[in-house]
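My questions will all concern the structure given below.
Yeah, one chain of the complex is gone here, protein chain that is, but the others are all in their spots.
Chain IDs A and B follow the sequence of writing; residue 1 opens each chain.
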Amino acid sequence: MSDDASLKVSVWRGAEAGSFETFDVPMQESQTVLDLVAWVQQNADPTLAYRYACRVGMCGSCAMMVNGVPRWTCRTHVSKVAKDGTVEIAPLRNLPVIKDLAVDMDPFFDKWTAAGGAFSPTKSRDDTVEPILPETPERREADAAIECINCAVCYAACDVVSVNPDYLGPAALNRAWSLVNDVKDGALDARLTAVSGAGGCHNCHSQQGCVAHCPNELNPTASIAGLKRATVRAALKGRI
Amino acid sequence: MIGVRLYMLQRLTALIMAPLVIGHIAVMIYAVQGGLSASEILGRTQGSLLWALFYGTFAVAVALHAAIGLRAIIHETFGLGGKSLAILTLGIFALLGGMGLHAVYAVTA
Partner (left out) sequence: MKPHRNHPLWYAFALHRASGLLLALFLPAHFWVLSYALTDAAALDGFLRWTDYTMVKIAEFGLVFLLAAHMFGGLRLMALEWLPWSPRQKTYAASAVALSFCLSTLFFLSAV
């Protein structure tokens, strides 16, 4: 890769209303999409707004639409996504744009809370620590769902979120499923009620965009299916 | 817009209809050979309690299933919600169920 090669990088400027601005960014080896954005902000236009923190795929703050697909930009190599030397970078879909590439994550985390995302302990610090066996089916389900970094890539990929403003979305429902399977949690029926409303798990159409795009390769569709089964059983027993 | 009870009704009607659809397609493949005629169809169905039950169940199940499915489409496409969406869902169920049962009565009575 020669040093003088460059990429045409189109970056969203503005808020909900705005337009793409194109920058010539020099290509480098092992360059990530976040590197492109950082180069623009540091060398071309310091007023560019974007969000990142860890740069190693742990914090979940740098997700953006890259060529129309939601991705974690710090772990996405330019060589994988560039098309004919161009990359289009836009703010995450389905969330209000604050400025440029930074979106307002409030609706995402509000729904996380609305889906019963907070752990509800059954014991106090005075009780002995409960042994949790990793091989039980419940713990396996909880472990699979718990790796979410809340990057909102699934939320941006989900078409139900875009057409049904009440819909809680894949990440919030996946979180609820991890707690449904947590034997230490004591708010099962309240959580099953929380995910059975107008925007609950039953509105999922199993398009599996969340599964296709999750950077951590989690499976929110399977979690949502688990919630569908759990809520039906609870409804049949008259618990919700 | 779909809660747990509408979800259960949607899946229950789907389970009921799966074998009915296979039966319906099998009947169509059998009946369409050599062309369709009213006398051939009615000769098979009229006065038959079995066909009345088969297609009567089918008509009620499809009216429920289609009403819930269209409810989701209407909400997601036009943003309609609340009481107007509930009335529209019931209206679609009543229209399809009424027309369906009338048709079943017409060919089996």
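Observations on the structure shown:
FYI, a residue touches a chain if its C-beta (ideal position, glycine included) is under 8 Å from a C-beta of that chain, and two chains touch if they have at least 3 such contacts.
Remember, predicted model here, so these are calculated numbers, not experimental data.
Residue-wise, the contact with the chain that is not shown comes from B:Met99, picked out of B:Leu53, B:Ala86 or B:Met99.
One chain of the complex is left out; on chain B, the residues touching it are 11, 14-15, 17-18, 21-22, 24-25, 28-30, 32-33, 35-39, 41-42, 59, 62, 66, 69-70, 73, 95-96, 99-100, 102-103, 105-107, 109. In the full complex, chain A contacts the hidden chain through residues 65, 67-70, 93, 156-157, 159, 205-209, 211-213, 219, 221-222, 225, 228-229.
Everything below uses one rule, namely that only the chains that are shown with their structure count from here on.
Chain A and chain B have CA centres that are 39 Å apart.
Every residue of chain B that touches chain A in the complex is listed here, in rising order: 1-8, 72, 75-77, 81. Across the complex, chain B is touched by residues 160, 163-164, 166, 196-198, 200, 202-203, 228, 231-232, 235, 240 of chain A.
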